[in-house]
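Quick one: the structure is below, and I'll ask about it shortly.
In this view, the complex is presented without one of its protein chains, the others remaining in place.
The letters A, B, C and D name the chains in turn, as written, and every chain counts its residues from 1.
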Amino acid sequence: MALIAAEHLDVRHGRTQVLHDVSVRIDGGEIVTLVGPNGSGKSTLLRCLIGAQRPTKGRILKAAGLRIGYVPQKLHIDPTLPLTVRRFLDLPTRVGTAEAEAALDEAGAGHVMGRQMADLSGGQFQRVLLARAILSRPDILMLDEPTQGLDQPGSAAFYQSLEEIRARLGCAILMVSHDLHVVMSASDRVVCLNGHVCCEGHPAMVSAAPAYRELFGTGTRGALALYRHDHDHADHAAHHHHHHGEEA
Amino acid sequence: MALIAAEHLDVRHGRTQVLHDVSVRIDGGEIVTLVGPNGSGKSTLLRCLIGAQRPTKGRILKAAGLRIGYVPQKLHIDPTLPLTVRRFLDLPTRVGTAEAEAALDEAGAGHVMGRQMADLSGGQFQRVLLARAILSRPDILMLDEPTQGLDQPGSAAFYQSLEEIRARLGCAILMVSHDLHVVMSASDRVVCLNGHVCCEGHPAMVSAAPAYRELFGTGTRGALALYRHDHDHADHAAHHHHHHGEEA
Amino acid sequence: MLLDSFLMRAALAGVGVALAAGLLGCFVVWRRMAYFGDATAHASILGIALSLAFGTPVTLGILLVAGAMALLVFALTERGHAVDTALGVLAHGALGVGLFAVALTPGPRVNLEAFLFGDVLTVGRGDLALIWGGAAVVAFLVWRNWPLLLTSTLSPDLARAGGMDPSRGTLLLSLLLAGVVAVAIQVVGALLVTALLIIPAAAARTLARTPEGMALAACGIGVLASLGGLGLAVAADSGVGPATVTVAAGAFAILTAARRVRQG
Amino acid sequence: MLLDSFLMRAALAGVGVALAAGLLGCFVVWRRMAYFGDATAHASILGIALSLAFGTPVTLGILLVAGAMALLVFALTERGHAVDTALGVLAHGALGVGLFAVALTPGPRVNLEAFLFGDVLTVGRGDLALIWGGAAVVAFLVWRNWPLLLTSTLSPDLARAGGMDPSRGTLLLSLLLAGVVAVAIQVVGALLVTALLIIPAAAARTLARTPEGMALAACGIGVLASLGGLGLAVAADSGVGPATVTVAAGAFAILTAARRVRQG
Partner (left out) sequence: EVPTVLADTAPVHSLVAMVMGDLGEPAMIVPPGTSPHDASLSPSEAQALTEAELIVWTGDAFLPWLGESLASLAPQAEVLGLLDSPGWEPLPAMADEDHGHEHDHDHGGAEIDPHAWLDPAVAAAWTASIADALAALDPDNAETYRANADAASQRLTVLGQDLASRLAPHAGVSVAVGHNAYRYLERASGLGSSRAIAHADGAGPAPSDVTTLREAVLAGEVRCLLVDAETDPSWAETLGEGAQLRTATVDPDGVNLAPGADLYPTLVENIGQALETCLAP
């Protein structure tokens, strides 16, 4: 049974068509990763799913009483609102202190419990966001670039704990990530987005698909290891000019 | 000759000691990377260097007339200020349109030139920030997690172009990054920070240093490849509890 | 026969207003709505003008126009205008349009502000019932909707993901504020209400570490300012409104000097 | 003998104020300082009270208190208070303390507001010189410091990295605003200045794609509102201030309805 599904979504901002005829569905207990180049509409799709962005066309179907744990890509907390990390974890629903401590510890941010949210470092903030999303006992976790700003042990630990979180909470996970080589193996299903759904399916299938290779090149595993080689500028610029279908 | 140097910096926020006796110096043309766990004071150090954060003790020495190209870790642009990408590139100093176009293209964001800054996706925003920093013809580039939010081709291209940027602009580069395996090879010097300077020097030397290994474990190259292995939770939590010297 | 004394009634009225204003004032500070009190006061003038033109009761006119203003602020902010700007536009727009409309209607010209301002020393028993009843309603609604109000203040997206409707929160808050200001202006005066809305909450920010702490501190500082202001007015034999504001501003100055905000 | 006509002088004064207010108004909107005009007007009352008590010229007292308020706002925001809150606190604090001080000084109580508010129809040649001179100074200083003002509005950190001092920008802006409002209030009235500061800039936001575009549009809308308001006042036989605000608010309403802000 689908927990949440988007059907034939169109989203436009003025003249810019951001999403075109996008349909996705997430079933209970699935780990689905959304990949796609910058500006391909991944965050927009997530915001449509939680109801924060109204699509121009199409509709969103949600299971009744669906609890969503959401980690946004950007969150600006105004320092005029005094808010300790502990209190932030209580929003919107209160959680026990033991539970909150455990979740923070698990996210590697146990020692910031008493700090103000506005004072946290980038990585500490991200860890608290992750802890909060999990604490809400969601039916589905929606994570927009969950490892941004995390240090390397932190993001390794995050990906390692994904399955454990799913097992413990029994929830589905929909995440956006640019760590292609990792998520390809950590997810049950990959949706490759570029304004429209380019390809979708089992990770192995997707990484073999021509549309995917056109977007990301072939050597995904080694992509970041290409350092210190002399290269021709025009050559690497070609990597990221694939933005088809963005302007209407 | 040092372009910019910090001498014996202490930074405290209330009871929290963030930096303790930190000294660094950057010479012309160097590529220096600052690594360290979340909350270790990397962004604070950069903000001290640009003058945005006043240290509790110690001092900053700058070469006269030093031009700094800065990419902050977080930047919130209020949508009440109408600001196209093109206009943003002109801040604080105007640049030619051809030059601006070339820089944006190089950063893979050529097509967003006419958009409002507040409308950009996370990765597009980051690309524009990078383009702007380079356009200011800096003597030193200070980049706080420059690849956050970039898609994989984008961050690969960024690391590949570092040397080329240095050669073209003749500038030094000081950057913060969590992509340990990449930066270790892309930098001339690595400074490992954790409230104080843990160790510092040639990448090969640093990655062999015990202090570094204590912070990041041994297998840096493969750290992100540890997916889909069953693991004991207590085990990976140990990765990121090393925060000595943070509370005074 | 406590309520027989006008000083006692003034004290009770001041405390009641301080409690309602302290609670709502925190949201005013968090959401950058500091202009709300003045905007409502200005809109009230338009309300009076309309009531006079149509022969309806003045209080009704004020409430309706204040409510309409709250809805307009809501609509403008939903469309992406900054809330302080929207309030500024409406404050001046309401005043300008109100005065312009008055000039166009025939009949004797009146100074509209004369209708507007109460004085806390003239509060009667009925007014006290109104204030405390109103404060109880505000406290109840804020308490019932606390998670919604707080989460949608923090981030509308997080509120939506949590299954709440942040627009509902914004709307509720705007209407409560408009109601409180419109009523209290007529009972205790504009200066007292708008000042008690902002100053205690701003002073409380220097003390608080959590939203609840700030709300409590704002109520406490407001109550102290009300009682202290009354005491000061008695001692100096001056108006209660200015004396109360003086005490509140003094508390703000002391707390700010004593402690940098960010070290909270 | 163009300048002989009070209407011509009113038109010139309105245009001059609209230009200065349009330029500064954009920063008011971007920095959430919508309350600035009202805060300065209230502070002026304290200034009058002090001048009367010490027997100094009223204009001097107003300027000094407005300047002091600008410095205080600056100090409070540097300490982390939200600027709209700081302005709200100061607006009410200045009014409350001013009225309290007046009550304590002996002598007949005077209607302070009568000192405060000019009318654009009474503008003389000297006033015109003051307004246009002031507008020229504002335009020159804003133009000279445009990158500083803009960058420090956008992000103080980016300004610092660019070798600028964002505090200087904030201070310059606060002092310019205080000066313009304090002077213009006495010449053309509080309603006209505070409204021309906010409404044209807010309306311009719906049109603009760049900061410069918004500043130009704000000046343009302000000038149109000034002239249109004067025309409307002549046609409808009403006061100029309310008519001008009505035209400006109308422009805002039309532009907002025509176009969602974010699609800019």
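Definition applied: a contact is a pair of C-beta atoms (placed from the backbone, for glycine too) under 8 Å apart; a residue touches a chain by one contact, two chains touch by 3 or more.
Please read all numbers here as calculations on a predicted model, not as lab measurements.
Put simply, the hidden chain is in touch with C, D once you look at the whole complex.
Listed residues D:A103, D:V137, D:L216 or D:A253: the one in touch with the omitted chain is D:A103.
Considering the full assembly, D:G189 is the residue among D:G47, D:G61, D:G93 or D:G189 that touches the omitted chain.
Contact with the omitted chain, checked across C:G22, C:G47, C:G179 or C:G241, is made by C:G241. Mapped onto subunit D, the footprint of the missing chain covers residues 4, 6-7, 10, 45, 99, 102-103, 108-114, 117-124, 189, 230, 233-234, 236-242. On the side of subunit C, the interface with the absent chain consists of residues 6-7, 52, 55, 99-100, 102-103, 106-124, 127, 189-191, 233-234, 237-242, using the contact rule stated above.
The criterion applied here is as follows: only the chains that are shown with their structure count from here on.
Farthest from subunit D, judged by the mean position of CA atoms in each chain, is A.
With touch defined as above, residues shared between interfaces to two or more other chains in subunit D number as follows: 29, 32, 80-82, 85, 205, 261-262. Each of residues 13, 76, 78-80, 119 in subunit B touches at least two other chains.
Taken as a graph of touching chains, this assembly is fully connected, with contact between every pair of chains. Of all the residues in subunit D, the ones that touch subunit B in their complex are 29-30, 32, 147-148, 150-151, 153-164, 205, 208-214, 261-262, 264.
For subunit A in complex with subunit D, the touching residues are 13-14, 78-80.
Considering their complex, residues 47, 50-52, 66-70, 72, 75, 77-84, 87, 91-93, 116, 118-119, 136, 142 of subunit A touch subunit C.
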